[in-house]
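For this view, one protein chain was removed and the others were kept in their places.
Letters are used for the chains, namely A and B, taken in the order the chains are written, and counting of residues starts over at 1 for each.
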Amino acid sequence: MRNTVLVARFPKPDFTSGYQYPDVLHRVPMETFWSWVDVVLLVGMMGFVAWAVHRRRSRRAILAVSIVSVLYFGFFRTGCVCSVGSIQNVVLAMAGGDGYRLPLVVLLMFLLPLVFALLFGRVFCAGVCPIGALQELVNVRQWHISRAVTSALSFIPWVYLSFAILYAATRSQFIICRFDPFVGIFRMGGDVGMLVFGVLLMVLSVFVGRPFCRFLCPYGALLGIVSRVAVKRVKITHRQCINCRLCHHACPVDAIREPCGGKVAESRTIGTRRVALYLLLLPLLTVGAALLLQSQSDTLSMAHRDVWLYTQLRSDNPPAVLPAEVEAFHEMGRSMDELEASVVSVKESYRRLSAWAGALMGFVLGCKLVRLSLKRTRKTYEVDPSTCVACGKCFSYCPQAGRSTSQPMEQRAENGVYSNYPESRQRSSVAQHVNESTRFIKNSQHEEKHL
Amino acid sequence: MERREFLRTCGTLITGGGLASLGGVLGSKASAVEGETMWQIDPERCLQCGRCETECVMRVSAVKCFHANQVCGYCDLCGGYYREGVKELNTAAENLMCPTGAITRRFVEEPYFEYTIDEDLCNGCGKCVKGCSSFGNGSLFLQIQQERCLQCNECSIAKVCVSGAIQRVPVGTAYKLKDHA
Partner (left out) sequence: MKKNIYRNIALVTMAFAIAVASMMAVSWWQMRRATPLQTEVMETLKQLGEANPDNAVLSGQIRQLDLLSRKAFFTGESQLKTGGWILCAMAAVIAFCLRMYYSAARQLPSKDLDTTDEWLTKSHARRYLRIGAACLVAVGLIAVALGPISKRSRVGQAGKSTSGQVNKSTSQQVNKSTSQQVNKSTSQQVNKSTDGAASGEWSLLQLSRVATEVERSSTDGAASGEWSLLQLSRVATEVERSSTSGQVNDTTQSAQALLPEVLHAPEDSNTLNSPSVPDSPDNPGSSTAPEEPADTLPIPKLTWNAFRGNGGSGRSSVRGLPTTWNLKSGKNVLWQKPIPRHGYSSPVVNGRNIFVTGADAEGRELYCFDLWTGELRWTLRATGISGSPGEMPDVSADTGLAASTVATNGKQVCAIFATGDVICADMDGKRLWGKNLGVPDNHYGYASSLLLYGSELIIQYDNNVGARLMALSVTSGRELWSRSRTDKIAWSSPILTKAAGKQAVIVVGNPAVTAYQASDGQELWRVECMSGEVGASACASDGIVYAASEYATCVAINASDGEVLWQADDCLPECSSPVATKSRLYVATSYGAVCAYDAASGKVVVQHELTTPFYSSPVIADGRVWLFSNSGKCYIFSTRDDFRLITSFDTGENTFATPAFTDSMMIVRTDKSLYVVRKE
């Protein structure tokens, strides 16, 4: 309403001295160019990491990529738009946010890491994602956290994801961007609370491998699902493995599972019954969580600015100073009916979407419970593809890789470089392995000193 | 082991199919040309609430005051340059509106003065804009300086803009200027 008609109160001056209006040029940065550079680099780096992980089995190459990623994607491009945040853009486009066109670059940012994860595992996490790369670069120690705790904590990303979807689909907020702890570091500025949180997370990741990736990152949760069925995955070459456990202890994300089996102290029927019951509970959990979250949809909808404004306007205890939004509402001459209609539709979509978000949480919870009730036996050390971020740390720790030839590990195994190892060493019982590997460790320590 | 392999292959195919169809669906919604957007302030909706100065993720906001010379009246007593109720029209600090001294003026000819904004000094507080629109032609207006803007996925000023004046616009129309209005 205001300013819509520009009133020239003072007439255009009549210059007699031949004054020329200055030519002001407002340049637009080559944003499009750079965003395509982003995509190209993304593909190139992921391809390089895939090669480094699956063919070279080289940690060093991945570290190099990490440094490049932190410098380019992090400090140069200041972290926007990243694949993690692109979830929200995609959701917004899917929800049919009126007038929102999904940029093709953002779509590629979202899809490409998923495609690569399907083909090669989480190579994006390995060192291409600046957030993961930053944490990887500062990580030097591994504090042991019980896997029981970490697998329970890995539920948090799903909660985060559900809310991110809810808030993005209702055009309320991009919470992943808002609560990104590292973007402030890359920009060296921004919200102080988030900066402090980011620094704390960084300090934590010196001692704990990738805390953000494991316990917060919603995109990591998606990549984990996809990489579960990855075509190529990081593998321990069993024929060469001497069960030394070094990789298991080195893994920053605790993705290398130790051999286990036979030690379950309960009968098979009870186990089966538990699995069956959790399977039965799965739909109930889904529906229950959906209903529970839906019951809160009105509270949740306060995150939407129209709803917030509406409650402020309707407030019977106005603050001593009216919020600027309220003043602006009156000043803009927006009609109350329009606002009311918007609030009604927003609340309606909140009711629908919060049920879906709740269902997602409940479903994931149920699935996690089911998975945790399944018994598995492993004769050897194995890599869990969904948690493995392909950082390659295990390669650098593997004593077998130490005696390297230029051949990749698998080839070496196939060529039978170590075929003179006694059969018992390659396929023996767990107890024997433990004994042998301790012996081996002593040897390798000895060797290291000499090296 | 074989059963597991089979299941995994199935999973791979299903996930691959899913990703492909997701890509297809989204691809139809995506656009390479129109999709590329930048943040922009619509000066006609802007109420100069002052949040541009404080809410930007950058220490010094990417929002700057722009000046449309074509619209400007080149007045001596400029509502954007001088504080309200100014007594003497000189460049003394007590008379000026801009807190950072980002507006400079140059005498052109009697009685006209040319005003220029020093973008490095401007912090986007919008005081001069308010002054100019209440006493003047409204030739001063706030605009996001795209070369400084980080193009956050969600603009943190837009999130709190009281009048919803900050929107995504296609790259081609990155600036909304008043010059040729």
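Assume a residue touches a chain if its C-beta (ideal position, glycine included) is under 8 Å from a C-beta of that chain, and two chains touch if they have at least 3 such contacts.
Small disclaimer: the values here were computed from a predicted structure and weren't measured.
**Q** Taking the whole complex into account, name the chains on display that the unshown chain touches.
**A** It touches the following shown chains in the full complex: A, B.
**Q** Using the touch definition up top, pick the residue from A:F73, A:Y167 or A:Y278 that touches the left-out chain.
**A** A:Y278
**Q** One chain isn't shown here. Among A:V43, A:A250 or A:A303, which residue touches it?
**A** Candidates A:V43, A:A250 or A:A303; residue touching the omitted chain: A:A250.
**Q** Kindly state which of the options A:K12, A:R27 or A:H330 is in contact with the chain not pictured.
**A** If we include the chain that is not displayed, A:H330 is the one touching it.
**Q** For the chain left out of this view, which of A:M30, A:L200 or A:L372 touches it?
**A** Residue touching the absent chain, from the options given: A:L372.
**Q** Could you please point out the chain B residues that touch the chain left off the display?
**A** Touch with the absent chain occurs at residues 59-60, 83, 85, 87-88, 92-94, 99-101, 123.
**Q** To test your reading of the contact rule: which positions on chain A touch the chain that is missing from view?
**A** 75, 137-138, 140-142, 144, 146-149, 151-152, 155, 159, 185, 188-189, 192, 202, 206, 245-246, 248-250, 257-258, 260, 263-266, 270-271, 273-274, 277-278, 280-281, 284-285, 287-289, 291-293, 295-296, 298-299, 313-322, 326-327, 330, 335-337, 362, 365, 368-369, 372-373, 375-376, 397, 434, 438, 441, 445, 448
The rule is simple: only the chains that are shown with their structure count from here on.
**Q** Compute the distance, rounded to whole Å, between the mean C-alpha positions of chain A and chain B.
**A** Here chain A and chain B have centroids separated by 31 Å.
**Q** Once bound in the complex, which stretches of chain B touch chain A?
**A** Residues in contact with chain A: 8, 11-12, 14-16, 19, 22-23, 25-27, 29-32, 34-38, 43-47, 49, 51, 57-59, 66-67, 69-71, 73-75, 108-109, 112, 114, 116, 133, 135-138, 143, 145-147, 150-154, 156, 159, 162-164, 168, 171, 174-175, 177-179, 181.
**Q** For chain A, which residues count as touching chain B in their complex?
**A** 2-4, 6-13, 15-17, 19, 21-22, 24, 26-29, 31-32, 35, 78, 80-82, 85-86, 88-90, 93-94, 100-107, 110-111, 114-115, 118, 173-174, 177-178, 184, 187, 189-191, 225-226, 228-231, 305, 324-325, 327-328, 331-332
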